[in-house]
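Only a single protein chain was left out; the remaining protein chains are all shown in position.
Showing chain A:
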Amino acid sequence: MDFQVVVLAGGTSKNLVPLVSKEVPKALLPVGNRPLVSYVLDLLEQSNLKDIIVVVGGADAAVKVGAWISSAYVDRLRVEVVAAPEDKGTAAALRAISHHLTASDVLVVSGDLVCDVPPGAVAAAHRRHDAVVTAMLCSTPVSGNTESVSSSGKEKKPARCNIIGLDVTKQFLLHIAAGTEVNKDMRYQKSIQQAAGQMEIRTDLMDAHLYAFKRSVLQEVLVKDLDQKEKFRSLKQDVLPYLVRTQLRSDVLTNVTLQTEENGNGILSSDKNQVMLSQLLANASTPSFHELFALGRNGVASTMRKTHKCCVYIAGNDKYCARLNSIQAYSDINRDVIGDASHLSGYSFSPQHNIIHPFAEIGSKTKVGPHCIIGEGSQMGDKCSVKRSVIGRHCRIGSDVKIVNSVVMDHITISDGCSIQSSVICSNVQLQERAVLKDCQVGAGYVVTAGSENKGESLAKKEKTVST
C-alpha cells in the first residue's frame, strides 16, 4: 500500500506533568507496563503499515524514543525517528518533516492513541473516495470518565470534544469544530449545507486524531499562510477545519489536481467534467454531493467548480478508542487496557483476569484481584491487597499495603502499611511507612514521608519540575 505513516509522538507534554520528564517522554510513558507509543506501532503493524516516521518533540526525547523503538521493533518495522521543535503545534511538526514525505497518501497518527480500530480501514475509505483528507471519528470516551470525572470535580457531564457535521450517508465531513469553538453557537457554511441538503450534527463523536491526507494537499496546506502572518499550527484545530471549510471551492488547491494526475492516481483531471459525467452515468452508485455540485445544473456549469472531499471513518461502538492526553486519561486508559479493553495490552491473562509475572514474588495472604498486572521482579510482602492496578518491574512492596485503582511504575519502594488509591506513582519513588495517597500523582524520584496523608495532590521533586 502506497501509504506513509507519520506518528506524532509528542515530547514531554505539559498536560502530563509530573508523569513525564526528560527521562520519560510521553511516548515512553508506561501504559499497562508498555511504552505508550508501542500501542500505535503495533496497531500500524497489524494493518501492514510498516513505513513509519515517528516525530518526537525535542532532540533528547527523540534519542530516547529512537533507542527504544529500534530495540523493540528491529526487523519488524521500518521506523525513522525525527526530532521536531517542541510546542509549536502538530502542523509545525509535520512541516518539519514534510520533505520526508514521498508517498501519494500520508497517514498521520497521534502517538497517544490507544485504540483497536484498524488504520487500514481508514486508509481504504480514504482511497475509495479519493478524498483529500479522511478523519477517524470515535464516540467520545465516557467509559470510566463518569465516576472519576465527578470525583475530580471538573465537569459534570462528559465533555464535548467536537461538533461534527456529517452528510446523510455519514461518509463525508461537512463541518467540524474543535477547541474553544465547541462551546459556542455553531456557525456552519451555507453553501456546503445547500449542496448537501442534509447535515447530521453530532456532539457525541470525537476526532481521534488519525488522519489520512493526500500528500500533495497536505504539503500545500502546511506552507499556506493563515491570516497572512501565521501558518497553520494545529492539524486538528486549523488544518482539518480549513480543508472542510473549503471543500466546495478548493481554489486554494490548484496544483493538487495536476500533481495527482502525474502520480497517475485517481481520475481528478482537468477535463474531468466530461469524464465525470460519463462516469456518473455509468456508475450505478449515486454520486456524492461534491460531484453534483461540481457539475452544476444539468452538468452545464459555466465554470467548472473545483471541489475536494473530506471523508470520515466512524469507528464502531464496539471498538476501543482513546487518546492519552491528560492525567485523567492516563488513569482511565491504564485501567481499560487491563480491564475492559484487555486485548489491547497484548498479554494473555490468567483465569483470574490478572497477570503476575513468573519472576514476581507474592507474600502470604496477599490478594491480587482481577484486572491487575504485577511486573517482572517485583516483590510483595504479606497481607497486601491489589485491585485494578498496574505494578511495574522491580518494585519492593512491604506488608499490609493496599493498592487500588492505581498505576505503580518501576523501581518503586513502598514500605509497610501504605495505602494507595486512584493514584499514579512514577519510577524510583519511595513511600515511607504508612503513607496514604488518594487521587495523587507522584513524580519520579519523590520521597513520600512516613505517615503523611495526601489527597488530590501532585507531588514532584522541585528540581525535577524546573529541569523539565
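General observations
By our rule, contacts are C-beta pairs under 8 Å (C-beta built on N, C-alpha and C of every residue); 3 or more make two chains touch, one makes a residue touch a chain; residues count from 1.
What we mean here is this: contacts and distances are computed from a predicted model.
Selecting from "S-formylglutathione hydrolase", "Roadblock/LAMTOR2 domain-containing protein", "TBC1 domain family member 15-like" or "Translation initiation factor eIF2B subunit epsilon", the unshown chain of this assembly corresponds to "Translation initiation factor eIF2B subunit epsilon" (UniProt protein name).
From the set A:S70, A:S191 or A:T449, the residue in touch with the chain omitted from the display is A:S191, counting the whole complex.
Per the touch definition above, the residue from A:D116, A:E181, A:E220 or A:D416 contacting the chain not shown is A:E181. Of the options A:V106, A:L248, A:A315 or A:I373, the residue whose C-beta touches the omitted chain is A:L248.
Of the options A:L77, A:A123, A:I163 or A:I176, the residue whose C-beta touches the omitted chain is A:I163.
Check A:N15, A:S98, A:T203 or A:Q432 against the missing chain and you find that the one touching it is A:T203. In the full complex, chain A touches the omitted chain through residues 160, 163, 165, 180-181, 183-191, 193-195, 197-204, 227, 245-246, 248-249, 251, 292-293, 296-297, 301-303, 305.
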